[in-house]
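What you see is the complex with one protein chain gone and the rest in place.
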Amino acid sequence: MPHDILTLYSSKALEYGIAISFLVLFIPFWRFVMKPAPAPAAARVAERPRVPVAEAVEWFQFARDVGFHPGHAWARFGQGALATVGMDDFARQLVGSQASLELPPPGTTLVQGEPAWSLRNGDRQVAMLSPVDGVVTEVNPAVGSTVGSLGGDPFGTGWLMQVEVRRPAANERTLLSGDAARAWLQTTTDALRMRIAPDMGLVMQDGGTLVDGLARAIDEDNWDAVAREFLRS
Amino acid sequence: MRSPAATTALRPFITDKLFLGLSLRDYLRSLATPGSLTAIGILAIGIPVIIYRFVYGLGAATNLTQANPWGIWIGIDVLSGVALAAGGYTLATTVYIFGMRDYHSVVRPALLTGFLGYFFVVVGLLVDLGRPWNLPVPMLFSFGTTSVMFEVAWCVALYTLVLFLEFSPALFEWLGLEKWRERAMKLLLPATILGVILSTLHQSSLGALFLMVPTKLHPLWYSPFIPIFFFISSIIAGLSMVIVESNLAHKYFPSRIEPGHAGDLDRITLGLSRAASVVLFAYFFLKLQGLADAGAWHLIGTAYGAWYLVEMLGFVLAPCLLFAWAARTSNPTLARWTAALTVAGIVVNRLNVSVIAMNWNAPEVYVPSVMEIITTLTIITMGILVYRFIVNRMPILRLLPQYPDTH
Partner (left out) sequence: MKLTRRTFFKVTGAAGAASVASAAAARPAGAAGVAATPGADMRAMLIDTTKCIGCRACEAACSEANALPEPTQAGDTAVFDRRRPTSVQALTVVNKYPATTTAPERYIKTQCMHCVEPACASACLARAIEKTPAGPVVYHGDRCLGCRYCLVSCPFDVPKFDYDSNAPFVHKCTFCGERQAKGLEPACSSVCPTGAITFGTRAALIEEARQRIYAPDSQYVRHVYGEREAGGTSFLYISDRPLEQLGLPGHVPAYAYSALTQGALGAVPFIMTLWPPLLMGLYTFSQRRNAAAHGDHHAGDAPRHEEDRHA
């Protein structure tokens, strides 16, 4: 039609050129479009305030408004796709306050049930599993490099990170919450009790708080194996 | 003679189903809003205009001529109408075929918009056809199988039925026809696949209609790839229209929204924006291929070339980048406005192909008559009124409690 054989060579070359430029540009474009955005500021603020719920299962704090992953990580879902993620009191006391905490930087993709952050003590480390699928958008600036910096409120001010969740509803369904979570924590606590021999003196004398760093107390040399057993990693 | 039982069954139907549980008087009073009155005003002028067109012929009502036989009734009512009703097949495929259930809350609105879109495309077509009473001829008696128009006619007719089928579960839920609903639900998957086939065919064939005008359509728009352009841009139109329509619905029918779904909308809007920006990106490069194939670079410098650049940069590339930016920065407001821009861009493209760049080298210039514009507005208004009637009654924007897993 508009080309004869003499202009066809250059025209065809141009078409291939356009197609190849498209392929080259498509990669960064795709990455740009598909990478989840940092959560809107409004949503971020809305996540934070929380009324502390004073509830406990034996030695451990418990929260009704979060979903628990069997690996003792929790997630709290708010409006939209943003979830707050943290570790529960059980995990906190299990590894102890001197354990160092290595959180993933914002932008890291998390997969539910796969290692998300790690806890280190000495030369051994234990991973904790992510309760959700998504991308880390923010790490709690108030949390330092040790588990001790979580403070005494692991379900509130001690949250670890904000995650943009791909499928909030689907993730939320797979987590334990409410009475089911309570029952699970009770079972886990019972299992823990089985590991504690009465003569080990894990429970302090002053009315039942546990020693800091249960796993080390149970087995000093192989604390990481003990922790892994409970954290399912 | 009506039996007493029938009358007692009829009254709840009228008051509960039709009048939203109000008495006739309260119902009529509830309709007296500025929007309704504007709509009634448009219909009061528009319906007599349509009657006038049928009594006195197309010449009396339109500015159509022998050189410009197709005007805005084809460019807007039919070509743009079909493209913008593409949300039905796009979303049905996304949810029912690709299994992306998180988009389920916009499928029913998209299917309803699609069905009404096609229904009123057919209405617009009947107004535009010189001898609409001969519509059964190509369907039953005389098959013009070499004609793209024949394929379009069949596909549009069948797809309108398919859309009705896909939408009918909502209708049966409203009427409480349990068995019919179950039957319709069973047909959902085959209907969706048939819908994709028919849509692929006629969305592209509406472009293929213009393959026949190599000497009349401006070379910047004429391309052997025009069926592909029409098909790809229909996906863009469908996605953008679902964004526009669902956001308008949430704004104007807040009481009809499922309580938990209000927050979902932003997420869905951003997801659709991602898809639309990727398709627009590919569409932009395909259009460049068309330009290279036509070897029409030298025409960019002309007045038509400037207008072509407006379409390509202002209505294709700009929405592509804006959608991408909106998705990247989680800005649903930007996504909504971009969707509106994209919808406008689709209308511009269809008008360019069918009216503005058509017969570009002929001296005669077509400008639509007032009656043509009124008729187009009337048909759009009828579509909106029927949409409102249905959304206020049937489970479109929210599910009924007895059918929790409808989608």
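Letters A and B name the chains as they come in the text, with residue numbers starting at 1 for each one.
The working rule: a contact is a pair of C-beta atoms (placed from the backbone, for glycine too) under 8 Å apart; a residue touches a chain by one contact, two chains touch by 3 or more.
All values reported here derive from a predicted model rather than from experimental measurement.
Colleague: Tell me which residue among B:105, B:160 or B:204 touches the hidden chain in the full complex.
Modeller: B:204
Colleague: Of the residues B:27, B:70 or B:253, which one touches the chain left out of the display?
Modeller: Counting the whole complex, the residue in contact with the absent chain is B:70.
Colleague: Residues of subunit B in contact with the chain that isn't shown?
Modeller: Residue positions of subunit B that touch the missing chain: 54-60, 62, 64-67, 69-70, 90, 93-94, 96-101, 128-132, 134-135, 137-138, 141-144, 146-153, 189, 192-193, 196-197, 200-201, 204-205, 208-209, 211-216, 224-225, 227, 235, 239, 271, 274-275, 278-279, 293.
Operating definition for what follows: only the chains that are shown with their structure count from here on.
Colleague: Determine the centre-to-centre distance between subunit A and subunit B, using the mean Cα coordinates as centres, and give it in whole Å.
Modeller: From the centre of subunit A to the centre of subunit B is 44 Å.
Colleague: Using the touch definition up top, name the residues of subunit B that touch subunit A in the complex.
Modeller: Residue list for subunit B touching subunit A: 102, 214, 219, 224, 263, 266-267, 274, 277-278, 281-282, 285, 288-289, 292-296, 323-324, 327-331.
Colleague: Which subunit A residues qualify as touching subunit B in the complex?
Modeller: Spelled out, the residues of subunit A in touch with subunit B are 1-3, 7, 11, 14-15, 18-19, 21-22, 25-26, 29-30, 32-40, 79-81, 167, 169-170.
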